[in-house]
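Reviewing the structure listed below.
The complex is shown incomplete by one protein chain, all other protein chains being positioned as in the whole.
We just call them A and B in the order they show up, numbering each chain from 1.
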Amino acid sequence: MGFLSQVINGLGLGSIYALVALGYSMVYGIVQLINFAHGDIIMVGAYATYVLLVMVGAPLWAAVVGSILFCTLAGIFIERVAYHRLINMNAPRISLLITAIGVSIFLQNLSQLIFKSDGRSVPNMFNFGTVQAGSLQITSAAVINIVTSVVMMAGLQILVGKTKMGKAMRATSEDAEAAKLMGINTNSAIAFTFGVGSALAAVGAVLYCNTYPMITPYMGGLLGLKAFVAAVLGGIGNIPGAMLGGYVMGVAESLTKGYISSSFTDAVVFGILIVVLLVKPDGLLGKNVSEKV
Amino acid sequence: MPLLEAKHLGIAFGGLRALEDVNFKLEENQIMGLIGPNGAGKTTVFNLLTGVYTPTEGTVELEGKSIVGRKTYDITRNGIARTFQNIRLFKDISVLDNVRIAMNSGMKYSLVSGLLRLPSYWREEREVTDRAMELLDVFGLKNLSGSQARNLPYGQQRKLEIARALACSPKVLLLDEPAAGMNPTETQELMETIKLIRDRFSIAILLIEHDMNFVMGICEHLIVLDYGRIIAEGSADEIRGNPKVITAYLGGE
Partner (left out) sequence: MKKKRTVFYLLILALVLLLYLVFAQLIDAKVINRYYSGIITMVCINIILAVSLNLATGFLGQLVLGHAGFMSVGAYAAALFTIHSGLPKMVSFPLALVLGGLVAAVFGVLIGVPALRLKGDYLAIITLGFGEIIRVVITNMDFTGGARGLRGIKHLTDFTWVYFVAVLTVAAVFAFIRSRHGRAVISIREDEIAAEASGINTTYYKLLAFIISAFFAGVAGALYAHHIGVLIPSKFDFNYSTEILVMVVLGGMGSITGSIIAAVVLTILPEFLRNFSDYRMVVYSVILICVMLFKPSGLLGQHEFSLVGIWDAVRGKGKRNRADGPAVGGQKGA
């Protein structure tokens, strides 16, 4: 496969990372929490899709919509139950982190209890074959992924930039106390953020199922980590940054697979994370917010 | 030679010039006040003096030697200690330990001595505990030495923070709004205490304060900051009637 094909397929893969990275970034932006459990929402989305598509036999559109709905509710539910109280009482960061880890482990193991650890395969959903354009060979999955992610990104920009709730989210991200004083319902803004982030992750999950047919209870782990690295790479808390980071990660992975070896991909992921955190922790587009003394 | 000197000190955060051309001299045993309206940059001066920020222009000299670029703990060990505007105590440990921690750099027993509980451990711990209790006594906190810092009433917390700063054996003490939130009696008491520690420990004190009675009552020299620049300096009487200062605080007519 030519270089350009690799890149474009990488962008396709990166689209999934981007969608998930958006969730990490948005949540971090609004409550300064790395939502460890976010990666596992993808898994929830994937299994929801599987259940609806395979076990219930619903039509494709219903499965997709249902999965997104389920994830959105799950995200909000998790926020309400696990994080809400700690956020509101200004608990130390370590408490929130530990809770997030707890949720992540819970989701993974609950899923394993229900579905057992062998993978489930999801039937192919949107396959239009491989697109050939001259020497380029692009999978239909890549095309769909890229288009979807761009559309979602545009939608998100409109949501955050032009709607009332979007304004509330931005205000709460800037200064929660001031936002409250201005009459903004920060709790709603936070819940909404989790919901939107989870919905995007669900879309990512659907695209993932389309790209890779096998799902397992632990798939959220590595996928979430890659998306997290993408978010950090782009500058955590920064929405365009998350997209950028996602695409970069996808292309990096694709090129590594193509030119080095696929067993190295995980090492590359961690490597990028460590390098970014040590060299430029604010990421490519992020801004440095240091503690006021 | 002044004990502490700022020469053309300035800092810009991105495009924002927070401080510009700040000059002052703090002499030994002097109590100097740094006043000005909110947002003038007073705490920023403290942050520059203690190495929390690095100046983008100018220098800070302690006993003639520049301390620019040195780390905060290094500057503290060399003689500048501070308190914070929003009280930064070690909340979940005892009052006594808050003070003992600040004495750490003066202690010498090694890790191994500590683990094996060699004689140097017992000796130095006892010395430090005694010194810490003495210091707490100066602030009337001796009886509360075992209490958690979190449980202290606000006024006592402020005093504890000062005690902790003193425990660093500084030559210069920077107090950031030490009287904030205190009632007149407490304020008066604090004024006495500050004069006492200046005399007893032979230190120079630079303090930020908004309570004018406090400032005028205790400071021998004043610098007035507004929008990052020094607009006036002099004795309390000179500053009191200075029209520029009045305008800065009250806004122009």
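Convention: contacts are C-beta pairs under 8 Å (C-beta built on N, C-alpha and C of every residue); 3 or more make two chains touch, one makes a residue touch a chain.
Since the model is a prediction, treat every value here as computed from it, not as a measurement.
Visitor: Using the whole complex, pick out the displayed chains that touch the missing one.
Guide: A, B
Visitor: Which one, B:A12, B:M107, B:V138 or B:I246, makes contact with the chain that was left out?
Guide: Residue touching the absent chain, from the options given: B:M107.
Visitor: From the list A:I34, A:M152 or A:A176, pick the residue that touches the absent chain.
Guide: Per the contact definition at the top, the residue touching the missing chain is A:I34.
Visitor: Can you say which of A:S95, A:S121, A:T163 or A:S188 touches the chain missing from this structure?
Guide: A:S95
Visitor: Sort through B:K65, B:R88 or B:K244 and give me the one touching the missing partner chain.
Guide: Residue touching the absent chain, from the options given: B:R88.
Visitor: Considering the whole complex, not just the chains shown, which residues of chain A touch the missing one?
Guide: 33-34, 82, 85-86, 91-99, 101-106, 108-110, 113, 228, 232, 266-267, 270, 273-274, 277-278, 281, 291, 293
Visitor: What chain B residues would touch the chain not displayed?
Guide: 50, 52, 71-73, 76-77, 81-82, 84, 88-97, 100-102, 104-105, 107, 109, 111, 114-117, 121-122, 124-126, 128-129, 143, 145-148, 164-165, 167-168
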